[in-house]
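Excluded from the complex is one protein chain; the other protein chains are retained at their positions.
For clarity, chains are labelled A and B in written order, and residue numbers in each chain start from 1.
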Amino acid sequence: MLKILKYSFKDLIRSRWSYVYFLFYLLLGFVLLFLNNDLSKAVITLMNIIVVLVPLIATIFGIMYYYNSREFIELLLAQPLKRSSIFLGLYLGVAGSLTLSLVLGLGLPFALYGLFKSGDILNFSLLIVIGAFLTFIFNGLAFNIGIANENRIKGFGYAVLLWLFLAVIYDGLFLLALIVFEEYPLDTFSLAATVFNPIDLSRILILLELDISALLGYTGAIFKAFFGTRIGIISATIMLLIWTLVPLWSFIRRANKKDF
Amino acid sequence: MIQIEKIYKRFGRNEVLKGVDLNIPEGGIYAVLGPNGSGKTTLIKCVLGLMIPDQGDIKVADKPISKQWKYREEINYLPQIANFPGNIRVRELIHMINDLRKKAGDESYLVSLFKLEPFLEKKLANLSGGTKQKVNLVLAFMFDSPVIVLDEPTSGLDPASLIALKKLIQKEKEAGKTFLITTHIMQFVEEVADQIIYLLEGKIYYTGTLSGLLEKTGQKDLEHAIAAITSEKRHA
Partner (left out) sequence: MIQISKHSIYFLIVALLMILPQCQAGIIEVCDRCEVKTIKQGIAQAEDQDTLLIKKGVYKEFNILIDKPISLIGDDFPIVDGQEKGEIFRIVSDNVRIQGLAIVNVGVSYTTDYAAIRVVRSSNFQIEENRFENLFFGIFLEKSSKGIVKGNRIMGIARDEYNSGNGVHLWYSNNILVTDNQIEGVRDGIYLEFSDTIRIRGNESRKNLRYGLHFMFSNNNQYTDNLFENNGAGVAVMFSRQIRMTGNRFRKNWGPASYGMLLKEINDAEIIDNLFEENTVGINIEGSNRITYQGNRFVSNGWAVKVLGACYTNRFLGNDFLYNSFDLSYNSNINDNLFEGNYWSNYSGYDLDMDGIGDVPHRPVKLFSYIVNRTPETLILLRSLFMDLIDFSERVSPVFTPDNLVDAKPKMRVVQ
């Protein structure tokens, strides 16, 4: 598996797209800092980008890479290699290189602006960790779509739809449900609805870390009670891990059964 | 060397293999023939573990292959369509396969045989179909394995390379290797094959020597024999 990881990683490092994403994040970091001129404000703006763009990029890049590596996969499958290690290697290669682009691309400008000397290092690390989680999660989801759809156009469409659903439509339905059932106690529902969408889960986690003042004011109580404690943070991390592992497991399972 | 027992495989509604039984002893060249869509490639891919049969067992060197991967160390495979990752160079590709198989391959002889030296530093995406097929052949023959599976080995090859390929096959056969070859070029089959396996509509129609097939169909060459089988089946 490590060899596959090495080759897929090498392949990605060589590909233009890794650089495009790296430069994109780099530019983003600098522009944010230039516009805000304040580390902590830039960290807050960064949150919107992390929870919206990182999943989009991970999904699109994941599905693109999966389809582009069909040949590579077929070549590898004929070799005396274990199937699951081939696919695990590929997955880790993509998710790893994207995470690397994210960490370096955003880390560099923030480090130059004196991140390590500021108190924002914790908040920033949280953002990056959540960004990494989202990259792995959405790569996994994209690979699932890829392996289930031979038709690239269809697969691509589903991938974009998945992102659109989790990033936008889900929240719309969530809002609708909250308004329609406003008479009822909605705390448990809200908590569940948040946990079942990795984007919402990440958003709430970051919100509670960054600007809790507004959330605390109202209904934040239960969220604070849940996520604010160590148990909450641990369970949120476990949820993110589940969100990472379940798509990966399903992908490997499909891959082991698929005909090439 | 290879035992295939009651293999079934369907893709959706399309039943491609309907209970194939086949026993291939060690040594010799076996040509898998049949009309388009008869399941030749599917059968080969099942042997390689690229496709997983719905039913049935396959053994290679007396060991069942289901959910196994180590047995592929005994097999060299030439895929039908030479699909390679586009952005790596020929030399890197050869090196990578060498690295992945953890077995020293001997590619230099093959590279000079197919005159690939000028292409070693080119990216695979920039190669012509024929050249890609030659690279494909290098990868298939560079390891010393007892079983060699070739799926349409002649496609896109120029006459000189074709002659080189035939020589190569003969040489390996003499070394005691077992070949499983599919092809549409009947002349090629007539020249190299010892045994013929004829697949028709997902079943084995005939196994045996070429002369036996000619005798059975009453035709004077393989091409006509096959055409006869196909039309006979259609009329029936």
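Operating definition for what follows: contacts are C-beta pairs under 8 Å (C-beta built on N, C-alpha and C of every residue); 3 or more make two chains touch, one makes a residue touch a chain.
Small disclaimer: the values here were computed from a predicted structure and weren't measured.
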Chains on display which the left-out chain touches in the complete complex: A
Absent-chain contact - pick from A:Trp17, A:Phe174 or A:Phe196: A:Phe174
Sole contact to the chain not displayed, among A:Gln79, A:Ser97 or A:Thr194: A:Thr194
Contacts of chain A with the absent chain, listed as residue ranges: 41, 44, 47-48, 51-52, 167-172, 174-175, 178-179, 182, 186-187, 190, 194, 200, 203-204, 207, 211-221, 223
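Going forward, only the chains that are shown with their structure count from here on.
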Chain A to chain B touching residues, read off their complex: 3-4, 7, 11, 14-15, 69-72, 74-83, 257, 259-260
Chain A contact footprint on chain B (complex, rising order): 11, 45, 48-52, 69-73, 75, 77, 79, 83-88, 96-97, 99-101
